[in-house]
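As you look at this complex, bear in mind that one protein chain is not there, while each of the others sits in place.
In order of appearance the chains are A and B, and numbering begins at 1 in each one.
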Amino acid sequence: MRRVAIVGAGQTPYGEFPTLGVKELFAWAFKDMLHSVDKGIDPREIQLAYIGSLSAGSGFQLGQLAALLMGHVGLPHVPAIRVENACASGGFALYSAICAVASGKCDIALAGGIEKMRDVSSTKTKYWLGISGDTEFERLAGLTFAGIYALVASRYMHEFGLTREQLAKVAVKNHRHGAMNPKAQFRREITLEMAVAGAPVAYPLNIWDCCPTTDGAAVVLLCSEERAREFTDHPVYIIGYGAGTDYLAVQDRDCITSFKAARMAAQEAYKQAGVKPEDIDFAEVHDCFTIAEVVAYYDLGFCEKGEAGRLLDEEATSLGGRIPVNVSGGLKSKGHPIGATGCGQAYEVFNQLRGQAKNPERQIKNAEIGLSHNVGGSGGTATVFIYRREG
Amino acid sequence: MGAHISIPMYQRAVKQRYRLVGLKCLKCGKINFPPKAGCKYCGNFDQFEEAQLSGKGKVYSYTIIAGAGAPPEFSEEAAYRRFYPVVLVELDEGPRIVAQLVDVEKDQVEIGMPVELVIRRIYTEEDVIRYGYKFRPKKD
(Lines give C-alpha, C1' and ligand atoms only; values in the text may rest on other atoms or scores of the structure.)
Protein backbone atom coordinates (compact mmCIF):
# COMPACT_ATOMS: atom_id res chain seq x y z
CA MET A 1 0.00 0.00 0.00
CA ARG A 2 1.20 3.49 -0.79
CA ARG A 3 1.59 6.32 1.70
CA VAL A 4 -1.09 8.98 1.48
CA ALA A 5 -0.73 12.69 2.23
CA ILE A 6 -3.12 15.53 2.81
CA VAL A 7 -2.11 18.44 0.59
CA GLY A 8 -5.10 20.69 1.14
CA ALA A 9 -8.09 21.08 3.44
CA GLY A 10 -11.01 23.45 3.66
CA GLN A 11 -13.91 24.07 5.96
CA THR A 12 -16.79 26.49 6.18
CA PRO A 13 -17.29 28.17 9.49
CA TYR A 14 -19.66 25.97 11.48
CA GLY A 15 -22.94 27.51 12.53
CA GLU A 16 -26.29 28.55 11.18
CA PHE A 17 -26.56 29.70 7.58
CA PRO A 18 -30.19 30.28 6.66
CA THR A 19 -29.32 31.63 3.20
CA LEU A 20 -27.00 28.79 2.18
CA GLY A 21 -27.98 25.31 1.06
CA VAL A 22 -25.93 22.13 0.71
CA LYS A 23 -24.51 23.18 -2.66
CA GLU A 24 -23.36 26.60 -1.48
CA LEU A 25 -21.85 25.23 1.72
CA PHE A 26 -19.98 22.53 -0.13
CA ALA A 27 -18.65 25.04 -2.68
CA TRP A 28 -17.46 27.26 0.17
CA ALA A 29 -15.46 24.46 1.79
CA PHE A 30 -14.17 23.30 -1.60
CA LYS A 31 -12.92 26.78 -2.46
CA ASP A 32 -11.32 27.08 0.98
CA MET A 33 -9.51 23.82 0.26
CA LEU A 34 -8.26 24.99 -3.15
CA HIS A 35 -6.79 28.11 -1.52
CA SER A 36 -4.97 25.97 1.02
CA VAL A 37 -2.97 24.07 -1.59
CA ASP A 38 0.41 25.77 -1.35
CA LYS A 39 1.40 25.36 -4.99
CA GLY A 40 -2.14 25.39 -6.33
CA ILE A 41 -4.07 22.63 -8.06
CA ASP A 42 -6.35 22.34 -11.05
CA PRO A 43 -9.50 20.80 -9.54
CA ARG A 44 -9.86 18.64 -12.64
CA GLU A 45 -6.90 16.64 -11.33
CA ILE A 46 -9.26 15.10 -8.72
CA GLN A 47 -9.97 11.52 -9.75
CA LEU A 48 -12.40 10.27 -7.12
CA ALA A 49 -14.59 11.78 -4.43
CA TYR A 50 -16.22 10.39 -1.28
CA ILE A 51 -18.70 12.64 0.48
CA GLY A 52 -20.19 11.93 3.88
CA SER A 53 -23.70 12.98 4.80
CA LEU A 54 -26.30 11.49 7.07
CA SER A 55 -29.36 13.18 5.75
CA ALA A 56 -28.62 15.83 3.21
CA GLY A 57 -30.95 18.76 3.01
CA SER A 58 -32.52 19.06 6.41
CA GLY A 59 -33.49 15.52 7.00
CA PHE A 60 -35.09 14.98 3.65
CA GLN A 61 -33.00 12.50 1.79
CA LEU A 62 -31.41 13.69 -1.40
CA GLY A 63 -30.23 10.64 -3.28
CA GLN A 64 -26.89 10.75 -5.07
CA LEU A 65 -25.84 13.81 -3.12
CA ALA A 66 -22.19 13.37 -4.11
CA ALA A 67 -23.05 13.77 -7.81
CA LEU A 68 -25.09 16.88 -7.06
CA LEU A 69 -22.29 18.52 -5.10
CA MET A 70 -19.47 17.63 -7.50
CA GLY A 71 -21.56 18.95 -10.39
CA HIS A 72 -22.02 22.19 -8.49
CA VAL A 73 -18.26 22.74 -8.20
CA GLY A 74 -17.76 22.05 -11.89
CA LEU A 75 -16.61 18.45 -11.60
CA PRO A 76 -19.63 16.49 -12.85
CA HIS A 77 -17.55 13.63 -14.19
CA VAL A 78 -15.43 12.83 -11.15
CA PRO A 79 -16.69 9.47 -9.86
CA ALA A 80 -18.40 10.45 -6.64
CA ILE A 81 -19.76 8.34 -3.81
CA ARG A 82 -21.92 9.35 -0.90
CA VAL A 83 -20.97 7.71 2.38
CA GLU A 84 -23.39 7.29 5.28
CA ASN A 85 -22.31 6.02 8.68
CA ALA A 86 -24.24 8.52 10.78
CA CYS A 87 -21.94 10.89 12.69
CA ALA A 88 -18.92 9.02 11.32
CA SER A 89 -19.94 9.59 7.68
CA GLY A 90 -17.13 12.11 7.22
CA GLY A 91 -14.58 9.82 8.84
CA PHE A 92 -15.61 6.95 6.61
CA ALA A 93 -15.50 9.18 3.51
CA LEU A 94 -11.93 10.03 4.48
CA TYR A 95 -11.12 6.38 5.22
CA SER A 96 -12.50 5.31 1.84
CA ALA A 97 -10.63 8.01 -0.05
CA ILE A 98 -7.36 7.10 1.71
CA CYS A 99 -7.83 3.45 0.78
CA ALA A 100 -8.45 4.43 -2.85
CA VAL A 101 -5.19 6.39 -3.06
CA ALA A 102 -3.19 3.88 -1.01
CA SER A 103 -4.29 1.02 -3.22
CA GLY A 104 -3.12 2.79 -6.34
CA LYS A 105 -6.58 3.09 -7.79
CA CYS A 106 -6.04 6.84 -8.06
CA ASP A 107 -3.46 9.48 -7.14
CA ILE A 108 -5.68 12.35 -6.10
CA ALA A 109 -8.92 11.93 -4.22
CA LEU A 110 -11.30 14.20 -2.41
CA ALA A 111 -12.88 13.36 0.93
CA GLY A 112 -15.63 15.62 2.11
CA GLY A 113 -18.68 15.88 4.28
CA ILE A 114 -21.65 18.10 4.70
CA GLU A 115 -24.77 18.58 6.78
CA LYS A 116 -27.48 21.18 6.67
CA MET A 117 -29.28 20.82 9.98
CA ARG A 118 -30.64 24.25 10.79
CA ASP A 119 -33.30 24.53 8.10
CA VAL A 120 -36.06 22.82 10.05
CA SER A 121 -37.67 23.04 13.48
CA SER A 122 -36.10 21.19 16.37
CA THR A 123 -39.06 18.81 16.31
CA LYS A 124 -38.43 17.86 12.70
CA THR A 125 -34.72 17.59 13.42
CA LYS A 126 -35.45 15.06 16.13
CA TYR A 127 -37.41 12.94 13.68
CA TRP A 128 -34.42 12.22 11.55
CA LEU A 129 -31.58 12.73 14.00
CA GLY A 130 -32.70 9.86 16.17
CA ILE A 131 -32.50 7.29 13.41
CA SER A 132 -28.86 6.37 13.74
CA GLY A 133 -29.16 3.91 16.53
CA ASP A 134 -31.19 0.74 16.43
CA THR A 135 -34.41 2.61 15.74
CA GLU A 136 -36.60 -0.42 16.23
CA PHE A 137 -35.40 -1.19 19.71
CA GLU A 138 -33.70 1.94 21.06
CA ARG A 139 -35.77 4.82 19.78
CA LEU A 140 -38.97 2.94 20.47
CA ALA A 141 -37.94 2.80 24.09
CA GLY A 142 -38.30 6.58 24.05
CA LEU A 143 -34.58 7.15 23.73
CA THR A 144 -32.91 9.99 21.93
CA PHE A 145 -29.19 10.03 21.20
CA ALA A 146 -28.64 12.04 24.33
CA GLY A 147 -30.57 9.28 26.11
CA ILE A 148 -28.32 6.54 24.78
CA TYR A 149 -25.19 8.45 25.79
CA ALA A 150 -26.85 9.11 29.14
CA LEU A 151 -27.08 5.32 29.67
CA VAL A 152 -23.35 5.19 28.99
CA ALA A 153 -22.74 8.07 31.39
CA SER A 154 -24.82 6.58 34.22
CA ARG A 155 -23.01 3.28 33.93
CA TYR A 156 -19.62 5.00 33.73
CA MET A 157 -20.38 7.02 36.85
CA HIS A 158 -21.56 3.87 38.61
CA GLU A 159 -18.54 1.77 37.66
CA PHE A 160 -15.77 4.31 37.89
CA GLY A 161 -17.03 7.06 40.18
CA LEU A 162 -16.95 9.70 37.46
CA THR A 163 -18.54 12.84 38.89
CA ARG A 164 -21.01 15.28 37.41
CA GLU A 165 -18.33 17.99 37.72
CA GLN A 166 -15.80 15.92 35.78
CA LEU A 167 -18.29 15.55 32.92
CA ALA A 168 -18.87 19.28 32.99
CA LYS A 169 -15.13 19.88 32.73
CA VAL A 170 -15.21 18.48 29.21
CA ALA A 171 -17.76 21.11 28.20
CA VAL A 172 -15.93 23.93 29.96
CA LYS A 173 -12.61 22.97 28.34
CA ASN A 174 -14.02 22.61 24.85
CA HIS A 175 -15.90 25.88 25.08
CA ARG A 176 -12.70 27.58 26.23
CA HIS A 177 -10.93 26.16 23.17
CA GLY A 178 -13.81 26.92 20.83
CA ALA A 179 -13.97 30.52 21.99
CA MET A 180 -10.58 30.95 20.31
CA ASN A 181 -11.62 29.31 17.04
CA PRO A 182 -13.03 31.76 14.49
CA LYS A 183 -14.76 28.89 12.69
CA ALA A 184 -16.55 27.55 15.78
CA GLN A 185 -20.32 27.74 16.21
CA PHE A 186 -20.26 28.71 19.89
CA ARG A 187 -17.45 31.11 20.60
CA ARG A 188 -18.14 31.67 24.25
CA GLU A 189 -16.67 30.31 27.42
CA ILE A 190 -18.86 28.71 30.04
CA THR A 191 -18.23 28.25 33.75
CA LEU A 192 -18.21 24.97 35.64
CA GLU A 193 -21.22 26.19 37.64
CA MET A 194 -23.18 26.75 34.43
CA ALA A 195 -22.12 23.44 32.95
CA VAL A 196 -23.20 21.52 36.03
CA ALA A 197 -26.54 23.27 36.35
CA GLY A 198 -27.78 23.27 32.75
CA ALA A 199 -31.34 22.36 31.88
CA PRO A 200 -31.75 18.57 32.03
CA VAL A 201 -31.88 16.72 28.72
CA ALA A 202 -31.36 13.10 29.69
CA TYR A 203 -30.08 12.55 33.19
CA PRO A 204 -27.18 12.71 33.94
CA LEU A 205 -26.67 14.83 30.82
CA ASN A 206 -27.85 18.41 30.61
CA ILE A 207 -27.93 20.90 27.77
CA TRP A 208 -24.23 21.77 28.24
CA ASP A 209 -23.26 18.15 27.76
CA CYS A 210 -24.73 18.11 24.26
CA CYS A 211 -23.30 19.35 21.00
CA PRO A 212 -25.45 21.66 18.89
CA THR A 213 -27.02 21.04 15.50
CA THR A 214 -24.97 22.73 12.85
CA ASP A 215 -24.71 23.73 9.21
CA GLY A 216 -21.29 23.15 7.70
CA ALA A 217 -19.04 21.42 5.24
CA ALA A 218 -15.42 20.29 5.15
CA VAL A 219 -13.20 18.79 2.46
CA VAL A 220 -9.76 17.23 2.46
CA LEU A 221 -7.54 16.74 -0.60
CA LEU A 222 -5.56 13.50 -0.57
CA CYS A 223 -2.58 12.71 -2.71
CA SER A 224 -0.20 9.80 -3.19
CA GLU A 225 3.31 10.26 -1.77
CA GLU A 226 4.73 10.23 -5.28
CA ARG A 227 2.85 13.35 -6.30
CA ALA A 228 2.48 15.19 -2.99
CA ARG A 229 5.42 17.53 -3.59
CA GLU A 230 3.75 18.80 -6.78
CA PHE A 231 1.29 20.59 -4.51
CA THR A 232 3.11 21.44 -1.30
CA ASP A 233 6.42 21.23 0.47
CA HIS A 234 4.58 20.66 3.73
CA PRO A 235 2.34 17.64 3.25
CA VAL A 236 0.72 15.97 6.23
CA TYR A 237 0.92 12.19 6.00
CA ILE A 238 -1.80 9.91 7.26
CA ILE A 239 0.47 7.33 8.80
CA GLY A 240 -2.28 5.21 10.35
CA TYR A 241 -5.95 4.76 9.66
CA GLY A 242 -8.35 2.36 11.24
CA ALA A 243 -12.04 1.60 11.22
CA GLY A 244 -14.24 -0.36 13.57
CA THR A 245 -17.81 -1.54 13.84
CA ASP A 246 -19.93 -2.91 16.64
CA TYR A 247 -23.50 -3.97 17.29
CA LEU A 248 -25.56 -0.91 16.44
CA ALA A 249 -27.67 -1.12 19.59
CA VAL A 250 -25.97 -0.47 22.94
CA GLN A 251 -28.21 -3.17 24.40
CA ASP A 252 -26.34 -5.76 22.33
CA ARG A 253 -22.90 -4.79 23.61
CA ASP A 254 -21.16 -6.53 26.48
CA CYS A 255 -19.54 -3.31 27.66
CA ILE A 256 -21.08 0.13 27.28
CA THR A 257 -18.46 2.27 29.02
CA SER A 258 -16.01 1.82 26.15
CA PHE A 259 -16.72 1.63 22.43
CA LYS A 260 -15.19 -1.44 20.90
CA ALA A 261 -15.51 0.04 17.40
CA ALA A 262 -13.30 2.94 18.46
CA ARG A 263 -10.80 0.70 20.24
CA MET A 264 -10.51 -1.46 17.12
CA ALA A 265 -10.02 1.58 14.92
CA ALA A 266 -7.41 3.01 17.27
CA GLN A 267 -5.47 -0.25 17.56
CA GLU A 268 -5.36 -0.59 13.80
CA ALA A 269 -4.23 3.00 13.33
CA TYR A 270 -1.54 2.84 16.04
CA LYS A 271 -0.22 -0.42 14.67
CA GLN A 272 0.01 0.87 11.14
CA ALA A 273 1.56 4.17 12.23
CA GLY A 274 4.04 2.44 14.51
CA VAL A 275 3.37 4.93 17.28
CA LYS A 276 1.94 4.71 20.78
CA PRO A 277 -0.72 6.81 22.49
CA GLU A 278 2.00 8.70 24.38
CA ASP A 279 3.50 9.79 21.04
CA ILE A 280 0.35 11.73 20.14
CA ASP A 281 0.80 15.48 20.51
CA PHE A 282 -2.90 16.39 20.31
CA ALA A 283 -6.20 14.86 19.29
CA GLU A 284 -9.50 15.86 17.78
CA VAL A 285 -12.01 13.60 19.50
CA HIS A 286 -15.67 12.89 18.88
CA ASP A 287 -17.39 14.70 21.77
CA CYS A 288 -20.99 14.77 20.57
CA PHE A 289 -21.73 14.51 24.28
CA THR A 290 -19.27 15.16 27.09
CA ILE A 291 -19.38 11.49 28.06
CA ALA A 292 -18.25 10.58 24.53
CA GLU A 293 -14.95 12.38 25.09
CA VAL A 294 -14.60 10.72 28.49
CA VAL A 295 -15.09 7.30 26.87
CA ALA A 296 -12.65 8.19 24.07
CA TYR A 297 -9.74 8.82 26.46
CA TYR A 298 -9.56 5.13 27.25
CA ASP A 299 -10.53 3.94 23.78
CA LEU A 300 -7.61 5.94 22.35
CA GLY A 301 -5.19 4.79 25.05
CA PHE A 302 -4.78 8.20 26.71
CA CYS A 303 -5.60 6.70 30.09
CA GLU A 304 -6.38 3.44 31.84
CA LYS A 305 -9.96 2.24 31.99
CA GLY A 306 -12.07 4.46 34.22
CA GLU A 307 -9.30 7.01 34.69
CA ALA A 308 -10.72 9.70 32.43
CA GLY A 309 -11.97 11.79 35.33
CA ARG A 310 -8.47 12.12 36.67
CA LEU A 311 -7.22 13.29 33.27
CA LEU A 312 -9.80 16.05 33.35
CA ASP A 313 -8.98 17.04 36.93
CA GLU A 314 -5.31 17.34 35.96
CA GLU A 315 -6.24 19.39 32.88
CA ALA A 316 -4.06 17.02 30.89
CA THR A 317 -6.34 17.36 27.88
CA SER A 318 -6.56 21.16 27.94
CA LEU A 319 -4.53 23.37 25.62
CA GLY A 320 -1.06 23.40 27.19
CA GLY A 321 -1.64 20.06 28.89
CA ARG A 322 0.05 16.70 28.28
CA ILE A 323 -2.31 15.67 25.47
CA PRO A 324 -4.56 18.54 24.36
CA VAL A 325 -7.92 17.28 23.14
CA ASN A 326 -10.26 19.25 20.92
CA VAL A 327 -8.33 22.47 20.68
CA SER A 328 -10.78 23.32 17.88
CA GLY A 329 -13.60 23.37 20.43
CA GLY A 330 -14.67 19.89 19.45
CA LEU A 331 -18.16 18.99 18.36
CA LYS A 332 -19.36 20.56 21.57
CA SER A 333 -18.32 24.12 20.79
CA LYS A 334 -17.08 24.08 17.21
CA GLY A 335 -20.31 22.39 16.14
CA HIS A 336 -21.33 19.06 14.68
CA PRO A 337 -22.58 19.18 11.09
CA ILE A 338 -22.86 15.41 11.14
CA GLY A 339 -21.51 14.33 7.75
CA ALA A 340 -18.80 17.02 7.82
CA THR A 341 -17.39 16.31 11.26
CA GLY A 342 -14.83 13.63 10.36
CA CYS A 343 -13.33 15.78 7.59
CA GLY A 344 -13.54 18.91 9.73
CA GLN A 345 -11.37 17.14 12.30
CA ALA A 346 -8.81 16.32 9.59
CA TYR A 347 -8.91 19.98 8.54
CA GLU A 348 -8.03 21.03 12.08
CA VAL A 349 -5.20 18.49 12.41
CA PHE A 350 -3.79 19.49 8.99
CA ASN A 351 -3.66 23.15 10.02
CA GLN A 352 -2.28 22.49 13.50
CA LEU A 353 0.52 20.29 12.16
CA ARG A 354 1.44 22.96 9.62
CA GLY A 355 1.43 25.69 12.27
CA GLN A 356 -1.56 27.31 10.63
CA ALA A 357 -4.24 27.03 13.30
CA LYS A 358 -6.82 29.71 12.77
CA ASN A 359 -5.97 32.13 15.59
CA PRO A 360 -2.36 31.59 16.81
CA GLU A 361 -3.51 31.63 20.45
CA ARG A 362 -4.63 28.06 20.14
CA GLN A 363 -1.73 26.84 17.98
CA ILE A 364 -0.08 23.82 19.57
CA LYS A 365 3.66 24.43 19.51
CA ASN A 366 5.86 22.04 17.56
CA ALA A 367 3.21 19.41 17.19
CA GLU A 368 4.38 16.55 15.03
CA ILE A 369 1.80 13.82 15.42
CA GLY A 370 -1.94 14.39 15.62
CA LEU A 371 -4.93 12.07 15.87
CA SER A 372 -8.59 12.31 14.98
CA HIS A 373 -11.42 10.09 16.17
CA ASN A 374 -14.90 10.03 14.67
CA VAL A 375 -17.74 7.92 16.06
CA GLY A 376 -21.00 6.95 14.36
CA GLY A 377 -24.10 7.14 16.51
CA SER A 378 -23.45 5.63 19.91
CA GLY A 379 -20.45 3.61 18.80
CA GLY A 380 -21.83 1.51 15.97
CA THR A 381 -18.96 2.63 13.78
CA ALA A 382 -15.74 4.58 14.28
CA THR A 383 -12.64 5.76 12.46
CA VAL A 384 -9.29 6.83 13.88
CA PHE A 385 -6.57 8.59 11.88
CA ILE A 386 -3.00 9.38 12.88
CA TYR A 387 -1.23 12.18 11.02
CA ARG A 388 2.41 13.30 10.88
CA ARG A 389 3.88 16.44 9.40
CA GLU A 390 6.91 15.90 7.22
CA GLY A 391 8.97 18.73 5.82
CA MET B 1 -45.00 11.49 11.33
CA GLY B 2 -42.74 9.31 13.36
CA ALA B 3 -39.63 7.24 13.43
CA HIS B 4 -40.78 5.56 10.25
CA ILE B 5 -41.12 2.14 11.72
CA SER B 6 -43.70 0.84 9.29
CA ILE B 7 -46.60 -1.19 10.57
CA PRO B 8 -45.36 -4.37 8.82
CA MET B 9 -41.94 -3.81 10.42
CA TYR B 10 -43.55 -3.46 13.83
CA GLN B 11 -45.66 -6.52 13.12
CA ARG B 12 -42.61 -8.67 12.49
CA ALA B 13 -41.42 -8.05 16.04
CA VAL B 14 -44.78 -8.45 17.77
CA LYS B 15 -43.77 -11.64 19.55
CA GLN B 16 -40.71 -9.89 20.94
CA ARG B 17 -42.56 -6.74 21.93
CA TYR B 18 -45.67 -8.37 23.40
CA ARG B 19 -44.12 -11.35 25.07
CA LEU B 20 -40.31 -11.21 24.98
CA VAL B 21 -39.76 -14.29 22.84
CA GLY B 22 -36.05 -14.77 22.22
CA LEU B 23 -34.02 -17.25 20.24
CA LYS B 24 -32.09 -19.92 22.07
CA CYS B 25 -28.92 -21.04 20.34
CA LEU B 26 -28.85 -24.83 20.33
CA LYS B 27 -25.08 -24.83 19.96
CA CYS B 28 -24.03 -22.72 22.93
CA GLY B 29 -27.32 -22.65 24.84
CA LYS B 30 -27.44 -18.88 25.18
CA ILE B 31 -30.46 -16.75 24.39
CA ASN B 32 -30.35 -14.00 21.78
CA PHE B 33 -32.76 -11.12 22.23
CA PRO B 34 -33.81 -9.54 19.97
CA PRO B 35 -33.38 -12.62 17.75
CA LYS B 36 -30.41 -12.61 15.42
CA ALA B 37 -29.56 -14.64 12.36
CA GLY B 38 -26.09 -15.31 13.73
CA CYS B 39 -25.71 -16.19 17.41
CA LYS B 40 -24.21 -13.26 19.29
CA TYR B 41 -22.24 -15.60 21.50
CA CYS B 42 -20.90 -18.33 19.23
CA GLY B 43 -21.74 -17.33 15.66
CA ASN B 44 -23.96 -20.35 15.02
CA PHE B 45 -26.16 -19.64 12.05
CA ASP B 46 -28.48 -22.62 11.86
CA GLN B 47 -29.76 -24.16 15.05
CA PHE B 48 -32.11 -22.11 17.16
CA GLU B 49 -35.38 -22.55 19.00
CA GLU B 50 -37.77 -19.97 20.41
CA ALA B 51 -37.38 -19.28 24.10
CA GLN B 52 -39.72 -17.42 26.39
CA LEU B 53 -37.87 -14.91 28.57
CA SER B 54 -39.11 -14.34 32.11
CA GLY B 55 -39.23 -10.55 31.86
CA LYS B 56 -37.36 -10.26 35.14
CA GLY B 57 -34.06 -8.52 35.52
CA LYS B 58 -32.05 -5.73 37.04
CA VAL B 59 -31.36 -2.16 35.96
CA TYR B 60 -27.90 -2.10 34.33
CA SER B 61 -28.02 1.60 33.54
CA TYR B 62 -30.62 4.32 33.28
CA THR B 63 -31.44 7.81 32.18
CA ILE B 64 -34.27 10.22 32.86
CA ILE B 65 -35.44 11.77 29.61
CA ALA B 66 -36.56 15.37 30.06
CA GLY B 67 -39.85 16.22 28.36
CA ALA B 68 -38.35 18.58 25.82
CA GLY B 69 -35.73 16.02 24.86
CA ALA B 70 -38.15 13.21 24.04
CA PRO B 71 -38.41 11.85 20.50
CA PRO B 72 -41.45 13.36 18.77
CA GLU B 73 -43.48 10.13 19.00
CA PHE B 74 -43.23 10.48 22.78
CA SER B 75 -43.70 14.23 23.05
CA GLU B 76 -47.34 14.11 24.18
CA GLU B 77 -46.53 11.55 26.84
CA ALA B 78 -43.45 13.51 27.85
CA ALA B 79 -45.48 16.71 28.14
CA TYR B 80 -47.73 14.95 30.63
CA ARG B 81 -44.98 13.16 32.55
CA ARG B 82 -42.41 16.01 32.34
CA PHE B 83 -39.72 13.33 32.72
CA TYR B 84 -39.65 9.62 32.03
CA PRO B 85 -37.01 7.06 32.90
CA VAL B 86 -35.51 4.72 30.32
CA VAL B 87 -33.51 1.79 31.59
CA LEU B 88 -31.08 -0.71 30.19
CA VAL B 89 -32.19 -3.91 31.86
CA GLU B 90 -30.07 -7.00 32.26
CA LEU B 91 -32.56 -9.85 32.08
CA ASP B 92 -32.14 -12.88 34.32
CA GLU B 93 -31.47 -14.97 31.19
CA GLY B 94 -28.61 -12.70 30.12
CA PRO B 95 -29.66 -10.37 27.32
CA ARG B 96 -29.85 -6.65 27.97
CA ILE B 97 -32.69 -4.56 26.60
CA VAL B 98 -33.68 -0.91 26.74
CA ALA B 99 -37.20 0.09 27.67
CA GLN B 100 -39.13 2.67 29.61
CA LEU B 101 -39.52 2.22 33.36
CA VAL B 102 -43.01 2.96 34.66
CA ASP B 103 -44.82 3.16 37.99
CA VAL B 104 -41.80 4.78 39.58
CA GLU B 105 -40.74 8.20 40.79
CA LYS B 106 -37.66 9.50 39.06
CA ASP B 107 -35.56 9.66 42.21
CA GLN B 108 -36.27 5.99 42.96
CA VAL B 109 -34.46 4.72 39.88
CA GLU B 110 -31.06 3.19 40.52
CA ILE B 111 -28.63 0.75 39.01
CA GLY B 112 -29.19 -2.75 40.32
CA MET B 113 -32.89 -2.35 41.17
CA PRO B 114 -34.98 -5.43 40.34
CA VAL B 115 -37.60 -4.84 37.66
CA GLU B 116 -40.24 -6.85 35.85
CA LEU B 117 -41.86 -6.62 32.45
CA VAL B 118 -45.16 -4.90 31.91
CA ILE B 119 -47.03 -4.46 28.63
CA ARG B 120 -48.01 -0.89 27.86
CA ARG B 121 -48.78 1.34 24.92
CA ILE B 122 -45.51 2.58 23.47
CA TYR B 123 -46.85 5.15 21.02
CA THR B 124 -49.47 5.52 18.32
CA GLU B 125 -48.74 6.11 14.66
CA GLU B 126 -51.11 5.99 11.71
CA ASP B 127 -53.80 5.49 14.38
CA VAL B 128 -52.36 2.06 15.08
CA ILE B 129 -51.49 1.55 18.73
CA ARG B 130 -47.99 0.17 19.19
CA TYR B 131 -47.97 -1.96 22.32
CA GLY B 132 -44.78 -3.29 23.78
CA TYR B 133 -42.73 -4.12 26.81
CA LYS B 134 -41.77 -1.67 29.47
CA PHE B 135 -40.52 -2.40 32.97
CA ARG B 136 -41.62 -1.48 36.46
CA PRO B 137 -40.07 -1.99 39.87
CA LYS B 138 -40.48 -5.64 40.78
CA LYS B 139 -43.40 -6.37 43.07
CA ASP B 140 -42.75 -9.05 45.66
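One rule holds for everything that comes next: a contact is a pair of C-beta atoms (placed from the backbone, for glycine too) under 8 Å apart; a residue touches a chain by one contact, two chains touch by 3 or more.
Convention: contacts and distances are computed from a predicted model.
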| item | value |
| --- | --- |
| Complex member absent from the view - protein name from UniProt, among "Hydroxymethylglutaryl-CoA synthase", "[NiFe] hydrogenase diaphorase moiety large subunit", "ABC-type quaternary amine transporter" or "Xanthine dehydrogenase family protein molybdopterin-binding subunit" | "Hydroxymethylglutaryl-CoA synthase" |
| Interface partners of the hidden chain - shown chains only, full complex considered | B |
| Of B:C28, B:A51, B:A68 or B:V102, the residue in touch with the unshown chain | B:V102 |
| Touching residues on subunit B - with respect to the absent chain | 14-15, 18-19, 52, 77, 79-81, 100, 102-103, 118-122, 129, 131, 134, 139-140 |
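Here is the rule we go by: only the chains that are shown with their structure count from here on.
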| item | value |
| --- | --- |
| Separation of mean Cα positions, subunit B and subunit A [Å, integer] | 31 |
| Footprint of subunit B on subunit A - complex, ascending | 123, 126-127, 130-131, 135-144, 146-147, 150-155, 158, 199-205, 247, 249-252, 256 |
| Subunit A partner contacts - residues on subunit B that touch it in the complex | 1-5, 9, 13, 34, 40, 60-66, 68-75, 77-78, 83-84, 86, 88, 95-100, 106, 111, 122-123, 130, 132 |
